[in-house]
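Left out: one protein chain. Kept in place: all the others.
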Amino acid sequence: MRAARLHEYTHDMSNGLAIDEIDRPTVENSSDVVVEIDGAGWCQTDNHIIEGQWADYVPQPLPMTLGHENAGTVVEVGEEVNLVSEGDQVICHPVQTCGICRACRQGETMYCENDSFNGLTTDGGFADEMLTSERSVIPLPEGVDPADIAPHADAGITAYHAAKKAVDELNPGDTAVVIGVGGLGHIGLQCLDAMCAADIVALDIKESARELATECGADVTLDPSSVDVAEEIDALTDGHGAEQVLDFVGADETTALGPDIAAQGGEHHVIGYGGHVHEPSQAFVAGEFTFRGTLVGQYSELQELVALVDRGEVELHTSRYDLTEINTVAERLENREIDGRAVITP
Amino acid sequence: MRAARLHEYTHDMSNGLAIDEIDRPTVENSSDVVVEIDGAGWCQTDNHIIEGQWADYVPQPLPMTLGHENAGTVVEVGEEVNLVSEGDQVICHPVQTCGICRACRQGETMYCENDSFNGLTTDGGFADEMLTSERSVIPLPEGVDPADIAPHADAGITAYHAAKKAVDELNPGDTAVVIGVGGLGHIGLQCLDAMCAADIVALDIKESARELATECGADVTLDPSSVDVAEEIDALTDGHGAEQVLDFVGADETTALGPDIAAQGGEHHVIGYGGHVHEPSQAFVAGEFTFRGTLVGQYSELQELVALVDRGEVELHTSRYDLTEINTVAERLENREIDGRAVITP
Amino acid sequence: MRAARLHEYTHDMSNGLAIDEIDRPTVENSSDVVVEIDGAGWCQTDNHIIEGQWADYVPQPLPMTLGHENAGTVVEVGEEVNLVSEGDQVICHPVQTCGICRACRQGETMYCENDSFNGLTTDGGFADEMLTSERSVIPLPEGVDPADIAPHADAGITAYHAAKKAVDELNPGDTAVVIGVGGLGHIGLQCLDAMCAADIVALDIKESARELATECGADVTLDPSSVDVAEEIDALTDGHGAEQVLDFVGADETTALGPDIAAQGGEHHVIGYGGHVHEPSQAFVAGEFTFRGTLVGQYSELQELVALVDRGEVELHTSRYDLTEINTVAERLENREIDGRAVITP
Partner (left out) sequence: MRAARLHEYTHDMSNGLAIDEIDRPTVENSSDVVVEIDGAGWCQTDNHIIEGQWADYVPQPLPMTLGHENAGTVVEVGEEVNLVSEGDQVICHPVQTCGICRACRQGETMYCENDSFNGLTTDGGFADEMLTSERSVIPLPEGVDPADIAPHADAGITAYHAAKKAVDELNPGDTAVVIGVGGLGHIGLQCLDAMCAADIVALDIKESARELATECGADVTLDPSSVDVAEEIDALTDGHGAEQVLDFVGADETTALGPDIAAQGGEHHVIGYGGHVHEPSQAFVAGEFTFRGTLVGQYSELQELVALVDRGEVELHTSRYDLTEINTVAERLENREIDGRAVITP
């Protein structure tokens, strides 16, 4: 079968992945599941992986098939699999978990001590078929097209996970700030809108992104390149500040906003990860301020996101590309030329 | 009366405060309370205030009497005060709150929109008497000496507040790391020990501090100047990491420990505030890691700490000084020559 | 001024209250506020009070002016009141709190140890003017008519409080059941709809109430007089049950539904209080089931509800009556002849 694989780290996106012909995966363990990929979302993280930015954080055996936002059709199952059978359409949580370690027992599947991560530490879905397990697939509701929902497997679940943590702390009358209305941000906005009654302020330097923000439920949009964001938030909140900040960019200039725009006791969620956090300890103390990282989301949260999609609360704008166009997609994302989410359809 | 006042910011601790003769405070509002000070703790923050380190964060009308860890005897009350009367012994929460703003309504008294803070934004307790209000005093249990308990008004409540947040996330079998076993740290340790059954690892470069840590309930102590802390924590936790880190130092080298020693989803509480936090955004994402600031603690938490003291769960080691020795205390603390907590007894 | 007062407990609603001529209230304490009543909602609890059903639970000095859902215009303030001044329009939380006891400090204003409750333990708002305090009034946003919002002071805040507790436990894909779509239930439904993305099933024996439920956000409505509710919930949830049940009736037959329709670990909120809870202890154990009472809501929650109203998320249907019609209202409510909420406009 065909698979788009990374052979060595490179900054040249035009030639990052090679389309190789390799063997199809087969079931080895009793809970294995093989999925024929109908759609696999391309993520900013794929560019980071190609550049080697994750090599210090996780083991990456090269060559490796990328692609961690996958959905498709089950073609083979291990002998003890009960949840799905051949022909079922599924979305694939990118993490395969053991179900045995303490983290799995607690439902914290992202902290599994024996995990593998499609397209990050093991082969992913930019290929005709992919090996995963019963603990990583979620059957799709009637009428949902796998290629439409695929990006929710990572972009969606990451945005949902951060939004859910924020919603826990947001009351009616409170203010949430969303920084960056791109692939993740526009999902995060819709999740916030569906799950709380706070006022939502969205920041983006692109006018089209701000328009999308309004469609997705933002009450106010701001262009940080033309206004003083801290002054505006101060005015909008009567000097109180924003209880929750969701930073889908994570650049030096966006993390620097946190202590200036957050209310006392406020939280700044670091979801995107381009740059650094750099603040004096005293800034944490004086405002009882928090920087809180977000790493994808649990399996059960992907179930919840699928339920949101099924209710019509979250819509994704996607554009589809053939597997052979994969490096073009990487280049265009690098140049910010992709609108919505690119989905590879092998 | 006598009052030790700051007239201008200085780095010369030998001459930071002047003993002035000023008018005694008097009751003006119906809920005012005047307290004769029996003990007022000297805090590292007092040195920071003298140096002007808080001038950017809060309004400070100079000259101002310092001292935010106060306890004493009520000498005058406003006409609508019911909680205490003349002669009652009290500990004084350093923040005077309005009781009317939304933060006060929620019990988040540290976020009061109309607050004043003894010794930080208004006159404090390094004086014969101090003005506070009914909403800031807590009657002492029988047999508790105000001069013994005074440092709990800030050092104690700050350590307790951080410990309480950590305890909420700590299960038996988890690991908590306490960095810095000084004035705050040794209280934090005792609070953790009283309120959870996690394993506690304490770090301090001073041997006497590590011995104190063991007395206060630490299961393991480490000297960060002689061992690789990350390796030790890794070994102690079977590679899992510490669920909670309480950083009572807040220096560059202590905040840098966080991402290396924390478990997935772990939290590093920034309580001390000497230095900076400096990490790539990706470090927050990869470990779903959090830096969480701590600002003193709520009035109701000071009630809880007084209950802990009354149960014999938390002991303070203090040394007493006369008001006239105040600059000597400042200098000796700067040189790390104070053991336990210095209490001024006007 | 005129005041509708209860002189003795009676089951004769046609003659429950007398319109007396009494002195206007005046400011006595520094935080007192006198409000001219523009609207005062009539509540099922008023009927219960007239019957003496609360005499065993709280002290009630008779004669007493009833009315605990009040809004109006400030006419006089104590000398230390800052939040409002003469002429401001306000909604009045029914409970006057001390701000000093531990419960108040924690934000749990409903548990104030020194409270008084308008129309339940002290004079209420079925009168030209009412005495309350700075800690019990919330300024209204521009353009909100006090007579329109008055019932939120009790019916609204009670429904909101229960909904907020339920929302904390509801994820997308979960099911909430609302029992009784009357004065409180139709507010509770709107609050659930605004603050979570669970599926909502509403039960009511009246067809008009079920239609209102659909308008208020119910996904499914059921008539318990014609279907087997437990079977229906079972089918709707694939045998899983409802995570949260909000019982705005509290009769024997509605509380009996709880263990049958709740999911494992589910909660049944007792908000209405006509009847009894009667279950074997084993029913609590077998399903890890909970019955959870709800008592009005905190001051800060009334702020949140006012924010929801201001956002257009919650609408109240009210009908207005003159103070002289007060016993007619009591009788008609007893006979279930009132649609929406009756508001007395003195």
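Should a chain be cited, it is by its letter among A, B and C, assigned in written order, with residues numbered from 1 in that chain.
Heads up, the rule we're going with is that a residue touches a chain if its C-beta (ideal position, glycine included) is under 8 Å from a C-beta of that chain, and two chains touch if they have at least 3 such contacts.
Note that the coordinates shown come from a computational prediction; the quantities given were computed from them, not determined experimentally.
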Contact set (omitted chain vs shown chains) is A, B, C
Among C:P139, C:G287 or C:G340, contact with the omitted chain is made only by C:G287
Among A:S14, A:S30, A:S85 or A:S225, which residue is in touch with the absent chain?
-> A:S30
Sole residue of B:S14, B:N114, B:N171 or B:S208 that reaches the chain not shown, by the stated touch rule = B:N171
Candidates A:T45, A:Q96, A:T109 or A:S281 - the one touching the absent chain = A:T109
On subunit B, the omitted chain is touched by residues 168, 171-173, 194-197, 199, 303-308, 311, 313
For subunit A, which residues lie in contact with the unshown chain of the complex?
-> 29-30, 80, 82-83, 98-100, 102, 104-109, 134-135, 298-300, 303
Considering the whole complex rather than only what is displayed, give the residues of subunit C touching the chain that is not shown.
-> 53, 57-58, 103, 108, 110-111, 113, 240, 250-251, 255, 263-265, 270-295
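Convention: only the chains that are shown with their structure count from here on.
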Centre-to-centre distance between subunit C and subunit A (centres being mean Cα positions), rounded to whole Å | 41
Within subunit A, the set of residues that touch 2 or more other chains is none
